[in-house]
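There's a structure below that I have some questions on.
One protein chain omitted, others in place.
On to subunit A.
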Amino acid sequence: MSGSGAAPPAGSAGADDTGGFALSGLAVGYARRRFGRRAVQPVLSGLTATARRGEFTVLLGPNGTGKSTLLRTLAGLQPPLDGTARLDGVDLAAADPDERARRLAVVLTEREVPGLLTGGELVALGRHPHTGYTGRLTAADHVVVRWALGAMDAAHLAGRRVAECSDGERQRLFTARALAQQPSAILLDEPTAFLDVSARVALTGLLRRLAREQGVVVVASTHDLELALRVADTVWLLDHAGRLHTGTPEELTAAGLVGTVFTGDDLVFEPGAGVFTVRGERRGTAAVDAPADLAPLLRRALERAGWRPRASGDTGPADLAVAAGPDGYRTELDGAVEHHPTLGALTRWAAEARPPRP
């Protein structure tokens, strides 16, 4: 499956052959010179994919499949072993460093900064490939810095020491620094790692907006599969065999690829909901009778305890019947009726209870 089958979303104006990233036959990995001979250790090879302007592209893959190696190669931190990565038609490996820095900016996982550096100074560092010999910032440079801070909702952080910012604020500043390079593409390595849920959602939303409104190619690797499938325009999915699948989240899900790559011993991907559920001991089916606000919680609690709750509206036979009442929960299992005063008590009981032996 290739990215060419994906319909460009509304607003992606530059989705022609030259706009954005184009990987063709790219091989990434490590080359060492040992005793004069070049020993090549490819991590991934034969990668072909595109990432368009104005789109948010997410690189997904389990740990150890080579996501970081691929991003480091695209960023120019290590040379490709074979093939090319072009950005707007320019071969990145052949471009000179200044030229590449004006086309491509990177947010790495390294986030250590000197104690005295302020947010504004950090973002201003992004002007490096545009300033002259002394690095002096012109009025135009200051305008770009303010614009980048604003685009990442970080204008209020300009005067703060970066070392004193929260992880989420720091990540927004580093992204603003990348934006201040005025690149046509931004690569981000695990930008949402270490962030709490709200910071993660906020950053992801900003990245998506960045792609849309500024017409930038945004490629981010992440472990946050559920969020990625919800917000990504295009997914680059690396499987365990080192193959790169591209497409919209729905295409890849429908083809069963997301499930195949990520389903493990303990987790099962539910394609319809786009979420993972815990695969545990199978105890039996459960019927839930509860108000609409409580029913999903009850189902999830039962699911974690190893029961398979019936979907709402499914009135078929079940091994366990749970009903929420005004003063607690009533369970009926194999003819035995029990009463549990709280949701916690019910959950603990459900984890211990055994379905009837056939």
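Heads up, the rule we're going with is that a residue touches a chain if its C-beta (ideal position, glycine included) is under 8 Å from a C-beta of that chain, and two chains touch if they have at least 3 such contacts; residues count from 1.
Following the convention adopted for this analysis, contacts and distances are computed from a predicted model.
UniProt records the chain missing from this view under the protein name "Iron complex transport system permease protein", selected from "DMSO reductase anchor subunit (DmsC)", "Iron complex transport system permease protein", "ABC transporter ATPase component" or "ChsH2 rubredoxin-like zinc ribbon domain-containing protein". One of A:Leu137, A:Val268, A:Ala321 or A:Leu343 touches the chain omitted from the figure, and that residue is A:Leu137.
Remark: the omitted chain is touched by one listed residue; of A:Leu44, A:Leu60, A:Val123 or A:Leu238 this is A:Val123. Considering the full assembly, A:Ala158 is the residue among A:Ala49, A:Ala158 or A:Leu179 that touches the omitted chain. The missing chain, though absent from the display, is touched by one residue of A:Arg86, A:Arg100 or A:Arg283; that residue is A:Arg100.
Among A:Glu112, A:Asp293 or A:Glu352, only A:Glu112 touches the chain that is left out of the view. Residues touching the missing chain, restricted to subunit A, are 75-77, 97-102, 104-106, 108, 110, 112-118, 120-126, 128-129, 131, 133-137, 142, 145, 158-159, 163-164, 181 (touch as defined at the top).
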